[in-house]
Structures are given as structure tokens and as C-alpha cells.
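Of the protein chains in this complex, one is absent; all others appear in place.
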Amino acid sequence: MDQTSTSTAALKPKDYKSDTKPVWCPGCGDFSVLSAFTKAMAAMQLDPERVVVISGIGCSSRIPAYLNVYGFHAVHGRALPVGIGLKITRPDLTVMVAGGDGDGFSIGGNHFMQACRRNVDMTYVVMDNQVYGMTKGQASPTTEPDWERGKLTPHGTRINPFYPLVIALASGANFIARASSNDPNGAARVITEAVQHPGFSFVQILSPCITFRPEQRDWKKIVHPAPVVATADPAVAARRLMTDDNFFIGTLFKGERVPFTPEFEPRAESAHELETAFRMSA
Amino acid sequence: MDQTSTSTAALKPKDYKSDTKPVWCPGCGDFSVLSAFTKAMAAMQLDPERVVVISGIGCSSRIPAYLNVYGFHAVHGRALPVGIGLKITRPDLTVMVAGGDGDGFSIGGNHFMQACRRNVDMTYVVMDNQVYGMTKGQASPTTEPDWERGKLTPHGTRINPFYPLVIALASGANFIARASSNDPNGAARVITEAVQHPGFSFVQILSPCITFRPEQRDWKKIVHPAPVVATADPAVAARRLMTDDNFFIGTLFKGERVPFTPEFEPRAESAHELETAFRMSA
Amino acid sequence: MEEHKDRASSSISIALIGSGGAGVMTAGSMLLEAAGRAGLFGIMTRSAGPQIRGGEAAAMLRLATFPVESHDNEFDILLAIDWLNADRFRAEIPLGTQSLIIGETDAEPPQAFTDSGARTLELPLKQIARETDGGRENMVVLGVVCSLIGLPLEPLHQVLESLLKRKGQAAIDSSVACVDSGAAHTGKHQGSYQLSLSSEKQCDLWNISGNEAAGLGAIRGGVRFVAAYPITPATELLEWMAPALEQVGGILVQAEDELASVNQLIGASFGGTPSLTATSGPGLALMTESIGLAVASETPIVVVDVMRGGPSTGIPTKSEQSDLNIAIYGLHGDAPHLVLAPMSVADCLFTTQWAIHLAEKLQTAAIVLSDQNLGQTRAIIERPADVAFVSGRSIQETPMEGYQRYAVGGNGVSPMALPGTAGCQYTADGLEHAPSGIPSSRAEDHRQQLDKRRDKLVNHDYGDHWALIEGEGEFAVITWGSSLAPVREARAMLLSDGIDIRIIAPRLLLPVQPERMQQALAGVTGALVVEQSHGAQFFHYLQAFYPQKFEFMSMAQPGPLPIRPEQVVADIKTRGKY
Partner (left out) sequence: MEEHKDRASSSISIALIGSGGAGVMTAGSMLLEAAGRAGLFGIMTRSAGPQIRGGEAAAMLRLATFPVESHDNEFDILLAIDWLNADRFRAEIPLGTQSLIIGETDAEPPQAFTDSGARTLELPLKQIARETDGGRENMVVLGVVCSLIGLPLEPLHQVLESLLKRKGQAAIDSSVACVDSGAAHTGKHQGSYQLSLSSEKQCDLWNISGNEAAGLGAIRGGVRFVAAYPITPATELLEWMAPALEQVGGILVQAEDELASVNQLIGASFGGTPSLTATSGPGLALMTESIGLAVASETPIVVVDVMRGGPSTGIPTKSEQSDLNIAIYGLHGDAPHLVLAPMSVADCLFTTQWAIHLAEKLQTAAIVLSDQNLGQTRAIIERPADVAFVSGRSIQETPMEGYQRYAVGGNGVSPMALPGTAGCQYTADGLEHAPSGIPSSRAEDHRQQLDKRRDKLVNHDYGDHWALIEGEGEFAVITWGSSLAPVREARAMLLSDGIDIRIIAPRLLLPVQPERMQQALAGVTGALVVEQSHGAQFFHYLQAFYPQKFEFMSMAQPGPLPIRPEQVVADIKTRGKY
């Protein structure tokens, strides 16, 4: 997937980076995700002006401004509908949505599920750190139920975690993968695959919050490659998820579900004809 | 499950009915659901004043006022959080939430998923007619993608339907069943089981909208009992759902997931002690 | 509005009621259409009991020789196919001693109606219908009404023919027979409510509802993307647009909720497509956070709120003007935006189109406050003019070194680069930002951007469209939206007593127009504020932004009943004005 073109005009990963300095804590996993994005874009040689990255609110959701593409930093939890509205009306663009686990699975949980169902051709990347980084350390839907350092859940959340890949599959996403910020090149490859696959692609990237979940530094020791290649059969994918330890890395599912692609080609001329329905033919 | 007590004080189904006349169209499936509710309550001999039925907005969501129990007719899509707040603070009550497929799976989709995760001891009954009845015939999340009579989706929704049982299982509901309004006694038995099972119980009741989906009258010919008994193993349940034709009737899953039961016993006395943390011990 | 000398013969009000399946709505629609074909103006509104389907219903019509926008003080004719639960409509169908109540033979009209002192007439509707094979009472009723008001049967026959075509010739024939037979049964009452039909036919009349008109205005204004979630009474606007948009190469997406729909608009608009949604109070409430995002990120969107009774779920099927507050003030933070209100069925077209034009031009969010009364009223109107307002967004079309999306200066509108434009990449943001779009919490950036977003709206010249101003009196009635219609009728009533009042009805509610209002109020010494809300929201809004030397007086009446012209007249007279 690495960029092999020798053309002098070839864009490098750094050409996709903006000059804005990230606000992230030194060591935050999101830096690597940012570099995975730029590598993937370079691998695909996307025209920066034809790419739009949309996000909600959170540390991770700051990513659009750090890229040299078009971006929309929307409100908390609503990035997916913004992306859907854009992609439906501008099918010529590469639309990517990025954000955190709180943004995507808590306040934005419904849009996530419905976006999987709608299966518009776009890519959704969630930088999962199992915590609310931006608001300084509360539990998120992916947090383990017994994590007792969440500031609003002193005894742990004591509720079932949210399994993003399971919900994505059950709802109808057409591409499902997990990556790790510890391996930006691998993550870049997965993002590339996701963008290139038709329909709604979902990529969970494990991206440690070293400030509020310092123990996540150990993730690099835990993650391991998925043992098998991606399947196109939802039933097979579902069975694999039953034994998921939440740390396998790789592409789980590449489906053949038909993307939602309404015809959209605004024609100005015919607006006048609409009047005829109202005219009284005396 | 029928009420076997011979005590003269025994409550009959009609004792759970209020005097308010339903607004439903003659022939609407929801009438049978109402009767399933009253039968189930009578079967359990619940004290009417210790039962609360909470709903959102929709034809189906009108049900609380037709019952002689406490009720809350809340806003569209938010009945589950109302129920959760109530049950957590009043564990002594039997809390049931009821509503439609639009209310529960479209605008309320996130609360549905999160309520399954939280697994509070309550019962959620969705009267599924695969349409928005109240607003006169738009597609809902459970509508078939090729139904072309939805007034906002003239070519069909062309998106993946929402599979309520799948999402319930994936999210952590502790009891999952499907019933049919064509068999109110069967539905009453399922509701009874659901209420009696600890944790969050989800019951989908197929309840035809004879006005906007008259073809659903045929459901009575299509539904068929589930071939096997309920399992406590999520993996087994998941496998069964893979071959679900959406019309088997019965209890799919009775889990052993631990309900969310925070201690809640307000003590007035100790409020004063909280001050000590602020006092400057000079 | 043309002034009409002889109210009796220039406007007739008719209510048709019946229980489930009686077909009064069909009859009402046919009557309206026939009247239109005969060159009359008219309106029809509907009312129904709580039953979802099949309950009692009322079709309320007013037919007139001049454009009408609201119901009259009383109904002239009340015709019931049956009286089951009919008294439910009592308050909506005021009668007088000159009114005529018609019902089935031997079926006593409810006392609630006869108490008015109206005359009654019994007709064997059922029997007449039965005389025709496949005959139906609602068709008989149509004939009766035509005969009473002197409407020729020919246009009605045409209507039956075109509307029943699908059902075959037999259906048409039997309906025509029923109509004719009904018309023949009115005896001495024939023509007793004769409308003076003009001989020259109005040649360019439309039969349209406010919701449809708003939808057409949206498309004319350039809207090509709609995302929405159904809600009464806005749904028909969306249902009309879904196929209509396709005809012009646009699309409507049914979203999972209002949070999704408004954000889909923002995405589509960011990509350059003028976008709109329609909702009602509860949906608007859910959208406010993201409307704020549209304001802060300067992304044009239009939200039509077809108001219904509030608060909370309220009274979904009835009209009220009680979402004024949330529309004006409902966004958190200082979020200047546009609020507009159509004042008639026809004006739904103009105002919606204008709203799109303004939102696009000023790169902000516009809220259009329609209401159930305007939206669901079906009216025969003169063909509205095709105004030139189309979206005209300021676009940065070419690459630009150091492009700043939120550049300050000038009139505050900074050219927007659309994705696809090389060299202008930027990130739109709802966080406060520097001119580049980069988040900033500096006081200076905040101040500059707050000024920018306010000034671009305040400095725009909205022209005379900002309000409708009529009359010359020293006493003003200030009103808005659908309350204008009864106020105009009240003015006509007062004029016939030789009294002129001045009417001021702002179409543009935000940004406020203090200078224009001052001019409109020149010479005014007292003003009554008429609105359909309980909290006198419009009255307080006027005090907040247009304080005057004189004190405003308030006539605020909540829904569900419409304001009647004579109430306005009475209110003015009670206060000792005239």
C-alpha cells in the first residue's frame, strides 16, 4: 500500500499535514493516528482539496485542523450526520469522519448505528482510548466495567461495555477493522483499505490516553494480528467476534452490501414545472 | 402463567384497564397488546399502584393511559431514560416501558442500546408495526428497504433494516423475546416472563398497523413458534438470530448478566458531615 | 385585500361534519376545488377528534369573491352527515342567528349548536343517497351546499370527473347524480346564501396549502437537499418535497431524528448545496444546539418550524404562535441568526424563498416560523409572483494564498471555499476561532468573530419586505404570522365604520429593524399587539427591541382556537380606542 509512484508530483504524507500544532499531550496515541491518516492519504495520492475530514468534540476530534484537507469540527456526537449530508450531495469527495469513543459511541451512538445501516460510501475512524480525555477522565462506553478511576463512576461503571465491531456488524457497516496507534503504518494500510472499500467503513483504532489511562501504554504488548483474512460473510464475521479479546488488529469484514447512493445531480431548469400541480385549470 | 389463585381479592385483567377509550383505529394490533398487558399483570397479581408504565410518542405510546396503573407519557424517543431514572430511585416498583418502533429504534435508538448495556431491572415492550403510525405512514427502522409506500421514501428506504433482537443481544439485554399481537395470551405469558426475569428485558411484539400497513394483517399467517427453548448463552442466541426470519415467536434469551442495582436508600442525617471537607482548620 | 362592501354576499362560511368514513374531508376538498374553478377564492381547514383514523371530522370552508386568509366570525352553514361527537367541534364552529344548521331528517342537532339560535333544516340525506346506485351522502351534501350558495354545478362535475377518474365512470356517474339530487332538495333555501360570482373569471388561481407553498418556495430558492424527521404538522411539507425534489435533481433523506437531520443539512451546505428542513416545536428544540453550530461555523441552513400548540408535546394538530421565543432566543451563547415569518398561505412561498436567499447570502441559519394554521390550510389564491430570490452564496472559487475562511472586515460576509477548491483548505469550526478557522480563546478573536457574525446580519439591507404595513391611523395593531389575517379583516370591519387603524406585521423578526419600525410607527400614539400565544411572547419581544414612548397593549390568546376578526375589533373598542 506504500506509495510507489515515482512521479515528481507525488504527494508525501507531510503534504497532508497542516501547520497547526496539535493540542494533544505529549505521548498521546492520537499523534500516531494523525500520521496514519497522512500516510494513507499519500498512499492513495488523494487530492487534498477533494478530501473532507469531519469530527465531533474531544481530544481525538481535533484531528481535522491538523490535516491539510477540508475539515469540519462539528459539535459533540454529530459528526456522522454531517458527513452523510456532505457525501450524499457531493459524491465526488472522499469523506472521512473521525473522533473518539465518547463522541461516537455514547452521545453519538444512535448516529453510529444508523450510519452503519445507511451504508453511505465513507469512512469512520474512531480513536478509542476507553475514556473521555477532553473532559479529564470519565468512563466511556468502551471502558471496562470495573475501572474505578472514572471521576463520575467511583465504583466502576458496572455496566456492559459497548462492542463497536459487534454493533457495526449487526447494523450493516460494509467494512469493519481494528488498528492500533502503536503501528501507524498498519493503521494507514487499514485506513486506505477502508476508504477504498465501497459503502460505510468503520475502523476502530486503539489510541492510548496516556494522561488519564497511563496503563494503556501496555496495549502495545497486548495487541496481536487477526489470525485470518477478512471475510465477506457476516455470519463468519459474527462468529469471529464471539471470541474477540478486543485486541486483535486487522480487517474483520469486507462486505458486499449495496451502498446508499441516491442520484444527485441538481438540475435548475425544471423547478418551474412543479407549479402545474397547483394551477386550477378552469 | 394463568392466574390460579382462588382468593376472592384476586385481580382480573379488566381491573388493570382504565376507563379511557383508546384513540387507536378499529382493528389496530395495539388493542391486543393492551390486553396482553392486563393479562400479564393479572397473572402476576401486581398491585396496580406499584406498577408504572412509561412511554414516548406514537400510537403505541398511548398505552399507559389505558391502564389502571401509574403512567408517564413522555416525549418522543425518551421513555427509556425516564424508566431508568425511576427504577434506580424506586427499586420497589415494577417499571415497564412501552412504545413503537420509531420511538424506540429511530429517535430512541441510542437509549435502547445504552439501556440494554445498563441492564436495569425493567421491561421494555416495543409494539413493532414497521411504520410510523401516528405521523401517518413513514418508514421506520424495521421497515423493509423496498417498501415504497413510505411517504418520505417513495423508492423505499433502501437501507438495512434494524434488527431489534440482534442489537438487544449485542448490547447486553438480559431477556429477549418476540411475541405477536395475534396471540394476546402468548404475548401476556412472554411479558410475564420478561417482568419476572431480572435485569433489562426486551420484548418485541409484532403489532399490525392496519391503516398504513394493511398487508400486515397477513402476519397472523406468517408467525410461527420458536423451535427451541430460551438459552442463557449469548453465543447460542446469536447463532439462532442468524437464521431468524423475523417472525419466530417466543423467548430467545434469558441471560445471567448482573443487573445494575446501585444501593439507593436516601439518608437525610449525614448531609451535614459533607461540610467538613471545606472547613479551614485554622 | 380588496375591500368588500357587502360581506354577506362576498364571503360564505361552511362547515361539513361527520363521523369516521363519512367522507366530509373529500367533500370539502372537492367543494374548494370547484369553487376555485368557478373563480372564487377560498380556504379549507380540517379538524378531527383524537382518533388516529376513523373518528369524527370537520371540514371548514370559507369561499369568497376576494382573497381570504382566515375564517370569519361565524359560519353561515353547518351541514352534518351525522352528529356523532359533533359537539366536540362546537368551539371551532361559531354560529349566529343567521346561520343554518342542516342535518339528517329526525336526527336532532346537538344543543351545543342549536343554542346559538341558528335556524335548522332537516334533509333526508341518506335516502337521497340511497336513491342512486353507489350513492354517498357526502356527495349529496356537496349538491346541497352548491345550491345554497348558488355555485354552478358544472365546475363540481368537472372536479368529480378528474378526481374520480381512477375509480371508473360508474363512480363518477353516481357521484354526479347524488350532487344533482342534493342540489334539487334545498327547496326554498336555494340560493339563500348566494355568493355574488363575478362574471370575469380569475384566470390564474392556485389551489395550494401553506406547507406546499413553503416547499415550492424552498425549491425556487435553490434548495436541493432536505433531511428531516416527520412531525405533525410539518410532515406534509416534507411529503410534498420528497418527490418534488427529485424532479429538480435534489433529494430528501428521512433521518433517524432531528439531531441527525439538522446536521445532515450542515454537511450538505458545507459542500455547497442549499439545504432545508421542516419540523415543529419539539423537533426545533432538539435542533437548537446544532443551529448554533451553523451560526458559529457560518454554514447556511434553513429550518421551517410549522408551529403547533405547546408546551412539550402539547396539541400537535392545532395552531399556536408560541415558538416565537425559542426561535428568537433559543440558541445558547450569542448566536445572531435570521427569523422570518410568513403571514398567509401564499406568503409561505415568498418568505421561505426569501429565507433561503438570506441564509445563503449571509451564511447563517434562518428559522422560518410557519404554523399549523398556515401550513395545513388549503387555499385558492392568486398565482404568486416568481420572485428573483435565489441562493447567491459568496464563494471563494479560485485558489488563494493565505485564504482565511473567517476573514473579518468588509460587510462581515467572508467568501466560503467549497471542498474541491485547491489551495483553500480550512477547517470549519464551532469552537471560537481566529479568522483562519483555527480555534482560539483570545478575547480579541472572540470579539472580532462575534462582531462579524452580528454585523453581517445587521448591516444587510432587507428592503421593504421586512414587514407588511397597511393603513394610516394613529392607532396601530402590531401582529405577525397567521394572526395577520384576522387583524386585516378586523381593519376592514372598522373601516366600514369609518375608522382606520395602522397594521404593522414584521415578516423579518430577526435581526430587528429599529429604524424601519420607528418609521412605520411615526405618528402612532398607541398600539395593540395581537398574537396567538399565552405568554404574550410577541408583545415582550416588541418591548425588548422596539421600546416606545407609549405603552404597548397586549391581546394574546393561546391556541387551539383561531383569533376571530370580531375579537380584535372588540378588543380595540373595549380599550376605548374608537
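As written, the chain order gives the labels A, B and C, with residue 1 at the start of each chain.
Here, contacts are C-beta pairs under 8 Å (C-beta built on N, C-alpha and C of every residue); 3 or more make two chains touch, one makes a residue touch a chain.
These numbers were taken from a predicted model, which means no experiment stands behind them.
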Among C:26, C:543 or C:567, single out the residue that touches the unshown chain. C:543
Absent-chain contact - pick from C:30, C:286, C:467 or C:568: C:286
Filtering A:53, A:88, A:107 or A:271 for touch with the omitted chain leaves A:107
Thinking of the whole complex, not just what is shown, which of C:138, C:533 or C:554 touches the missing chain? C:533
By the contact criterion defined above, which parts of chain C meet the unshown chain? Give residue numbers in ascending order. 50, 91, 281-282, 284-286, 288-289, 292-293, 295-297, 309-318, 320, 322-323, 325-326, 328-336, 429-432, 439, 441-444, 446-447, 450-451, 454, 533-535, 537, 540-541, 543-545, 547, 551, 558-561
For chain B, which residues lie in contact with the unshown chain of the complex? 18, 20, 47-52, 54, 64-65, 68-75, 78, 81-90, 92-93, 110-111, 114, 262-268, 270-275, 278-282
Spell out the interface residues on chain A facing the chain that's missing from view. 23-26, 28, 57, 59, 73, 75-77, 106-107, 109, 132-136, 138-139, 141, 150-154, 157, 211
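Note that only the chains that are shown with their structure count from here on.
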Which pair, A-C or B-C, has more C-beta contacts? A-C
Chain A-chain C separation of Cα centroids, rounded to whole Å: 42
Identify all positions of chain A at which a residue touches two or more other chains, and write them in rising order. 110, 114, 262
Could you pull out the residues of chain C that touch at least 2 other chains? 256-257
